[in-house]
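All protein chains but one are shown at their positions in the complex.
This part shows chain A:
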């Protein structure tokens, strides 16, 4: 398995997986992103992103319970692996560092 960098979309998907905890499967992730980010994202895109994240070892998956609303079919439930945690924390640190480098007056000017 190759470990790679985390793309922007992958990061969003990975964060959503982390946020949804037990209830993270492809459809729910897509819907969450759709609702919370106000950004239209297609289902296949998320599907591919998840596959890639799994290849990179940032998420793990297992088959989960079926519900009626999905015609009794099984779900593939995703959870964030340790490597996934690490990469998320790293990326947050990088961002925090960069934020800290923006002078405070300017941040205030932006209303940040």
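As a convention for this text, contacts are C-beta pairs under 8 Å (C-beta built on N, C-alpha and C of every residue); 3 or more make two chains touch, one makes a residue touch a chain; residues count from 1.
In this section, contacts and distances are computed from a predicted model.
Not shown: a single chain whose UniProt protein name, out of "ABC-type antimicrobial peptide transport system, permease component", "Enoyl reductase (ER) domain-containing protein", "PQQ-dependent catabolism-associated beta-propeller protein" or "Glycerol-3-phosphate-transporting ATPase", is "ABC-type antimicrobial peptide transport system, permease component". The residue touching the chain not shown here, chosen from A:37, A:66, A:82 or A:102, is A:66.
Interface with the hidden chain, as seen from chain A, comprises residues 25-28, 30-31, 34, 42-44, 47-48, 51, 54, 61, 63, 66, 69-71, 73-76.
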